[in-house]
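One chain of protein is taken out of this complex; the other chains stay put.
Lettered A and B in written order, each chain numbered from 1.
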Amino acid sequence: MSELQERAAKLWKVPKGYIYVLEEFCKGCGFCVEFCPKKVLAQASHFNDKGYHPPEVVDPEACVLCGFCERICPDFAIWVEEEGKGDVS
Amino acid sequence: MPVKVARAEPEFVPGVRHPLERWLRTDRLPHIWCSGCGLGTALSAFLYALDELGWDPDSIAVVSGIGCTGRVAGYLKLDTYHTTHGRPIPFATGLKLAKPDLHVIVFSGDGDLFAIGGNHFIHAARRNMDITVICVNNLNYGMTGGQLGPTTPVGALTTTSPFGNFEHPFNLVHLAASAGATYVARWTTLDGRRLQKAFVEALSHKGFTFVEILSPCPTNYGRRNRMGEALDELKYYREHMVIRHGADPKDADILPGKPFLVGKFVDLEKPTYLELYQTKAREIGGG
Partner (left out) sequence: MSARTVLSGVHFMNGDEAIAEGAIAAGCRFFAAYPITPQSEIAERLARRLPQIGGMFIQMEDEIAAIAAVLGASWGGMKAMTATSGPGFSLMMENLGLAVMTETPCVIVNVQRGAPSTGLPTLVAQGDMMQARWGSHGHYEIIALCPASSQEAFDLTVRAFALSERFRVPVLLMTDEVVGHMYERVEIPPEVPVASRRGPKVPPEEFLPFAPDPDLVPPMACAGEGYRVHVTGLTHDERGYPDMSPEAHDRLVRRLVDKIRLFPQEYTFYEEVGLADAEIAVVSYGISARVSLGGIELARKAGIKAGLFRLITAWPFPDEALFQLARRVKGIVVVELNLGQMSREVERAVRGRVPVHGVFHAGGRIHTPEEVFQGIEEVYRQCR
C-alpha cells in the first residue's frame, strides 16, 4: 500500500491547474522557491515534522504551470497538475 | 530567505499521487539524502525520462554501487541491485549479457565509478557494452563524511585534503570519450529537463553511454568549501556553466571559479560487445 496515497498534500488552485505540496517530504532546500521563474512560492513560516520550512504558494495568479518546481525538487514534495488532467478535477 | 504570507488558502487533499509514483517504492520515502542534495533531482529527471521512453518497467534493471548515489537502486520499483563498492558496472555487464533484452542502467557516484571502480568503467566503455552509466558527481565522498575523491577540484577542502587538494582530478567527459563511450553528456541538477533529454538519448542509444550530472553536496562539500547552502551551489552552476554541444571533451575540465562546459560531447555509432559476440558465434556455427 502506497504511503504517498495515505498522506494528505496541500493543494493550491492556480490559473492553469494545481500545485501540490507534500509537506512531510520537504527538506527545506529552497530550490523551488529560489528557481521559480515567476516567484510564485515562498518558504512558509511554519515547520514540518522534520523541522523544515516547506514552500507555500504566495502568488498563485503568477503561476504559469511551467513545472520547474516539480523538476528541481529533490524530495518529491512539490508537483503541479494541469487543469483537467489529474485526480482533483 | 524572506518569509511571505500566503495569499490563497490551500486545501488538504488525501490520496494524491506524485506523477512519478509508479516508479518509486513509496513505502521507502522520504529518502535518506540530505536537504539540498541533488540526488533526488537527478533521480526524478531519470524517472521522467523513463516516462517519456514508455518502456515496460519489467524490461528495466538498475544497478548501483556504494555511497549516497548507491542508494538510488533501493528507491526504484524495478529490478534493482545495490552491489559492492565500485562493482556495479561488471555486475551490470553480467546481467546484460545474461538477459540481452533488459535495459541495464548503472546509477552511481564519482567515487564508486571512477576511483574504486575506474578500471571497470574504462573496460566496459572499451568493449562498448550496451549499458547506460549515470554518474552523479558531487566532487567528494559524501556518504563517508566528505573525503577527497577522484573528481575533487584542485584546492578544494575535504576531510582528507584538509590543506586543499593538490591532486589532479579526472575530467569524466574526457575519460569516457577516450575510453570509447558512444554517447557522453554532462548536465547539472539545475537542468531537469535537459537532463531528462540526455537520459532519453543515452538510454535509447545503442552501446556504452554515459551521463555525468554535477550535483550539490551541501553537507560535506559545499559547507567545507564555503560555497554556502545547496542553493548557492546551484547558483554557482548557473553562473559558471557554458552549454556547448559537440565541444572537445578535453576542454571539459572543472576548475574552481572558472566556467565549465555542459552539453552533449559524444554521439556516435559502433557495434556493441553483444553484437560482435553474436556475429562471431554465428560465424562459427553457434549462437
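Keep this in mind: contacts are C-beta pairs under 8 Å (C-beta built on N, C-alpha and C of every residue); 3 or more make two chains touch, one makes a residue touch a chain.
Since the structure is predicted, the reported quantities are computational estimates derived from the model, not experimental observations.
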Check your understanding: Relative to the complete complex, which of the depicted chains are touched by the chain excluded from display?
Key -> B
Study note, to complete from the structure: Answer key for B:F46, B:Y81 or B:Y237 versus the chain not shown reads B:Y81
Review point. Which residue, B:H18, B:H120, B:K197 or B:K264, contacts the hidden chain when the whole complex is considered?
Key: B:H120
Check your understanding: Out of B:C34, B:L47 or B:V63, which touches the unshown chain?
Key -> B:V63
Review point. Hey, which chain B residues sit against the chain that's not shown?
Key: 25, 28, 57-59, 61, 63, 73-74, 76-84, 86-87, 89-99, 101-102, 119-120, 123, 273, 277, 280-281, 284-287
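Going forward, only the chains that are shown with their structure count from here on.
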Review point. Taking each chain's centre as the mean position of its Cα atoms, how many Å separate chain A from chain B?
Key: 25
Point to revise | Residue ranges of chain B in contact with chain A within the complex | key: 1-8, 10-21, 24, 26-27, 29-31, 33-41, 44-45, 48, 189-190, 192-193, 229-231, 234-235
**Study point:** Partner chain B, residues of chain A touching it in the complex
**Key:** 1-13, 20-22, 24-25, 27-31, 33-35, 42-45, 52-53, 56-60, 68, 70-76, 79, 81, 87-88
